[in-house]
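Only one protein chain is missing from this complex, and each of the others stays in its spot.
Going in written order, the chains are labelled A and B, and every chain counts its residues from 1.
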Amino acid sequence: MRDHATRRTVLAGLGAALVPACRRAWSPPEDDPTSRSQIKPPVPGAEDYATYEERWIASSCAQCPAACGIRVRVVEGRAVRIEGNRDNPLNRGGIGARGLAGLQALYDPDRVRGPLRRIAGRLTPVTWDDALAMLADELARLRARSPERLLVMSGQERGFVHELVARFARAYGTPNVVDGSPSHGAALEAAMERSLGVREVPAYGWSAASAILSLEAGLFEDACRSIYFARVAAAMRRDNARRARLIHAGPMFDLAAYNADRWLRIQPGTAGALALGVCQVLLRDGTFEREPAGVRALCAPFTPERVAALTGCEPDAIVDLARELWDRRPVLAVVDERSLAFTNGLDTARAAIALSALLGAIENPRGGLRIAPAAPLSPWPDVALDAVAQRGLATQRLDGAGRAPYAGARAVLETLPDAAPPAIALLYHANPLFARAQPRRWRDLFAKVPLVVSFSPYVDETVAEVAHLVLPDHTYLERVEDATPMPGLTRAVAGVRRPAVAPLHDTRATGDVLLALAHRLGEPLTSALPWRTARDAFEERWLGLHAAARGTIVEPTPRAFLDRLFERGFWAEADEAPSRSVEVALPLTWSPPRWSGDPARFPLALLAYHPLGHAEGSGANQPWLHALRSRPGLEDWTLAASLSPHDAPAGVATGDRIRVTSAYGSLVLPVHLDPRLAPGCVAIPTGGGHTALGRWARGTGVNVMELLAPVAADDTGASVLCATRVRVEAV
Amino acid sequence: MTTRRDFLRIAGAATVAAAAPATAAPAPRRRHWGMVIDLDRCAGCNACAIACRQENNIPSYAADATYQGARPEWMSMLWQEPERAGALPQLLPLPCMHCADPPCVKVCPVGATYKDPDGITMQIWDRCIGCRYCMVACPYSRRSFNWSEPAWSESEVQMLNPDVATRPRGVVEKCTFCHHRVKRAGEEARLAGRALTDAECQRLPACAAACPAEAITFGDLDDPDSKVARLAASPRAFRLLEHLGTEPSVYYLEKDRG
Partner (left out) sequence: MRCAALFVLVACSAAPLPPAQPIAFDHALHLQLDIDGRRVRCTDCHAGAERAEHAGLPALRDCLRCHMRPQLGAKRIANPREARVRELATGGRALRWTQITRNPGHVYAPHRVHVGIAKLACDECHGDVAAWTRPPTQPVERLRRMSECIACHRARGASVRCGTCHR
């Protein structure tokens, strides 16, 4: 009996002692489901980060050609924030939706994780050695036969890597280097060259300007300087001594129309007529600052009445506009990609330049259109061509650029699908199977190309459907390169990019891949691209800034200069570029835009436009860009067609589905009835209808490019976004 | 570890006791955090809304999710159609108004939302029981509910901001005036032995920092020398739904269509 009680007591005692000890045993906080410890997977390549260590990396955005200065906050080797760099004169700390979405571009879960090769119809991982060996072998064999059958499509227009790509092609011996992006500046560059003798899009001075006239420009939306203009317009309105007025002429109620103090609704593609109408009034009234030769004869037919008939404006509005602009000079008369998205783009651009000339706003230090100053970068030495290259380069380009009817074009996209298919195609920042008019033409073209190589970091439509080899590039947050901005300021800025994080996947910077290929191919490519790494090539260019010994970074040695350049993320000229005197040569004529399609069967003009956050159309894998609201009534994530109630089929209301048909195809999508839209138009944003590009790009509407007629503008060869007629029916 | 369940069990008296402020040691001067949004500078670029998403780990839901109209959103871009025919719509960036007399605080049964003495209407994720009374009470509809458990892929989870906790399913969330940034800036100033200056506050929240047009200004409305106080006194200044008596801390400056 006593034994029993003792054992029970001992057990009870032990139990009593142990229970509190067990309750107080520690368990890691991540075991508690409410703790949300944000435990993240380890980061290869971040070994030198201490726990919780935070670093700030100055770099430049690459989500659009504006190349704003950014700072990336990196914690333990992970990029957790992108913000604007307050020191960079381009954006002064501001940043756009696309810039912010750069994190999603980096951490996209569906990125290409290493080189891929199509084997038995499927894209299969291979090693870099195998991939490069195979490509070098094919390139060498093609070079021995006919190097001109190498096609290079580069989606960039400026920048060192784009120049390396062009250099590679030149040394290789192919003239077929084609700008793969939607003709960003082609028409505007050509206009600047013919009118002012400089082939570059203009910069804008605004220190004393008190009006901005937007001639159908996509200001604040898809303009590649939208962030710069947001800052400029706000400062001109609220910080300048005289509050500036923003006047926008355009067919849609877009953000430019929203911001405008006065919105002149005009028919699409007629902004050039409006500009010439204003010129005619200025000349008639004797109120102008300079009169370029021949301008009077050019403008004489554009009376207020005639312009009113062309644009849909009231004649009085044109006269008032002329008087207001004269009163508020200097004036920024702005055209951009959206203004020039018609067959008459070149003429519209030159009309805008003519207007600036009459208002005394060309190279006026107080404000107006300025020739973009260039940073004093050192050039690379010329490429030495061997006999093979010379023969290849002498052949005719596949795209017909430089020959009638595209005599003034550097490159033409729309003609390529009809040309003889190349033997090898290299695609850098180019996704023609989605982004070009009539994607099926491109599908058909590349089906006949034996070797299609893409450098895309994502599985886009071109990669998914036709690529044989994928050599994935780093994203811009993982590589070193220059950030030559689209011109905006009147002082030169040279930005740089450097890795904010170690590469996440087995990717390689395309610049380095080209150098590796050149090395494998031997002479003359090895001499043309002699650098060990792309960074070495780039540093040679940047040393020109060091040698200039002026601007925001002055250092005694090249190494110190480069260190400071990377620390700060950019170099800028200290002062504004001095204004220079220029001769202004004028257009011969202006004509209304041409629309393809029988007006009897297709009565409406299709206004395909790049919406806010689109820039170059590659953002569908970044879900933040689907949540942008740039128009009243349009919901995020759904791409709808905007239609004036005048043109809507009977019984159709906002939210219903309609069928939009062109001579090329037919799409069904929701409609939004917009009484503010110019009658006679259907406006559909681009960027929807992805069939690849990862999980976030699914379910995003339809691809308007399937309706578009593939049109290249005469002379400049620029791809024309708005040249298609359609009809609309209820579904 | 005090779990939410534990807390609810002792909710009664402990709620009241814990919510009452302790007797404070000498602390920095009390502020009234506020914001001014200049609609004449605002270009409508949506950068503020996206900066807020990035800063606060707001989850994204795909196009085909059954989440129409209810996706969490803190800074919203509201297009207000005009009443007068022929007039043009107005775009309003809408954060939480951080009302001085907030209806949401009055209806919260568990003290998950309360008024910080510095003027911020706080939202404590861990106290929220998901009853959504506050969402009904808010006249500006500035509160979002997590109808699903947010999930990020292994890759996307890397970019989450460590300064802001993610919220689970069943919790209401809203704009916090980037309270975590305000705290950090205040602490760093104190560490340096000085007061937080107005210049440091003007672009302190993520939305204000991102805005390329510098349309959003933040700061202490009670500091007469602050930019935000000066702007709030402008003849162009107005607040939303003033007749309700909520006393919002967010002022708007009229778009000058001159």
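By definition in this document, a residue touches a chain if its C-beta (ideal position, glycine included) is under 8 Å from a C-beta of that chain, and two chains touch if they have at least 3 such contacts.
Please read all numbers here as calculations on a predicted model, not as lab measurements.
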Would you indicate which residue among B:Leu78, B:Ala100, B:Ile129 or B:Ala165 is in contact with the undisplayed chain?
B:Ala165
Pick out which of B:His98, B:Arg143, B:His179 or B:Lys255 touches the chain that's been left out of the picture.
B:His179
Logged for chain A, residues touching the omitted partner chain are 7, 10-11, 14-15, 18, 21-22, 25-29, 32, 34-38, 42, 46-54
List the chain B residues touching the unshown chain?
1-2, 18-19, 21-25, 27, 111, 114, 116, 120, 122, 124-127, 162-166, 179-180, 183-184, 187-188, 190-191
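Keep this in mind: only the chains that are shown with their structure count from here on.
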Quick one: which bits of chain A touch chain B in the complex? Just the residue numbers, please.
29, 32, 34-36, 38, 40-41, 43, 75, 78-84, 91-97, 99-101, 103-104, 106-109, 111, 220, 226-231, 233-234, 237-238, 243, 253, 255, 258-259, 261, 263, 504, 612-613, 623-633, 637-638, 695-696, 698-700
What does chain B use to touch chain A in their complex?
1, 3-4, 38, 40-47, 49-51, 53-55, 60, 62-64, 71, 73, 77, 79, 81, 88-89, 91, 126, 153-162, 165-166, 168, 203, 206, 209-215, 256-258
